[in-house]
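Okay, so here's the structure we're looking at.
What you see is the complex with one protein chain gone and the rest in place.
And now, chain A:
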Amino acid sequence: MGGSPILRMISQRIALGGGLLLAVSALIFAGTQILPGDVAQSILGQSATPESLANLREELGLNQPAIVRYFVWLGGVMTGDLGTALTTRQDIATTLLPRLWNTLFLAFWAAIVSVPLAILLGLLAVRYRNGPIDKAISGFALASTSLPEFFIGYLLIFFFAVKMQWFPSISTVYDGMPFLEKLRAIVLPATVLVLVVLAHMMRMTRAAILNVMQSAYIETAELKGLGALDIIRKHAFPNAIAPIVNVVMLNLAFLVVGVVVVEVIFVYPGMGQYLVDHVAKRDVPVVQAVGLIFAAVYISLNIIADIAAILANPRLRHPK
């Protein structure tokens, strides 16, 4: 039977995603090979001597050809073994997991605030389109997006951490920290992230719904005597879901993979800083592992967006 066409389509997407991930893994591996210098050089730094370099290279297995190292690595990843960090000799999975968790924690709270807020603001902007409310919402959102993250971050730190001392300026969270304290610690970085992603989602929501609002059936609904908000809620929004989900997923992916700057400013122990530290030390296995996780997050969020779009659109659900 092969299941319904929807299931087939979904499994097709997932398989495609898997293939894409494999291709990305090859790219990541190739990318890490062309970084200047090598891990032995970086571990020993300015103090490297030719003998100590040769010793360390031998020990780290850097003398094998790249292609062999790629397949050894890929085999490990397939079986859930991300390898050992070259610099600290610690298991990558165990050191990386808390960092990933922190990143997801921050992204989750930023998303919880920003997604509903963006959609709500988008709906309001449509309802009062071209009026002062629409202009105010768009103006604020665009302004906050145009400012670089570090600038917003420093502004928030200056006012809320240094001047008023409401929130801490450094967001070091750790295991066993009370939950409310954790939330308090991430208020400032989460706010920055919300401000950064808000406009994109809000503008997209507004545009998508406005697009639908031109349709004949909206006019019918208006003629039926439905209120403006009811029309948007019942008729326009469901038909605009696909593009909105797409842009929401893009922004969620950004919240996970694109927050290095915010992490550095607020000293937040997430994946970004972890990645940067290891790139600087040429700790290739860790860089590859983090790169792969980022790619997986990105690809799976996009698959979800795809699937949501298919489910929301009957035309895609029943292709001819």
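Quick note on the criterion: a contact is a pair of C-beta atoms (placed from the backbone, for glycine too) under 8 Å apart; a residue touches a chain by one contact, two chains touch by 3 or more; residues count from 1.
Keep in mind that, in the parts below, contacts and distances are computed from a predicted model.
Remark: of the listed names "phosphoenolpyruvate--glycerone phosphotransferase", "Aspartate carbamoyltransferase", "ABC transporter substrate-binding protein" or "DsrE family protein", the one matching the undisplayed chain in UniProt is "ABC transporter substrate-binding protein". Screening A:122, A:269 or A:291 against the full complex identifies A:269 as the residue touching the chain left out. Considering the whole complex, the residue from A:30, A:66, A:170 or A:229 that touches the absent chain is A:170.
Considering the complete assembly, chain A touches the hidden chain via residues 35-37, 41, 43-49, 52, 55-56, 85, 87-89, 95, 99, 154, 157-158, 161-162, 165, 168-170, 172, 174, 264-267, 269, 273-274, 277-278, 280-281, 283.
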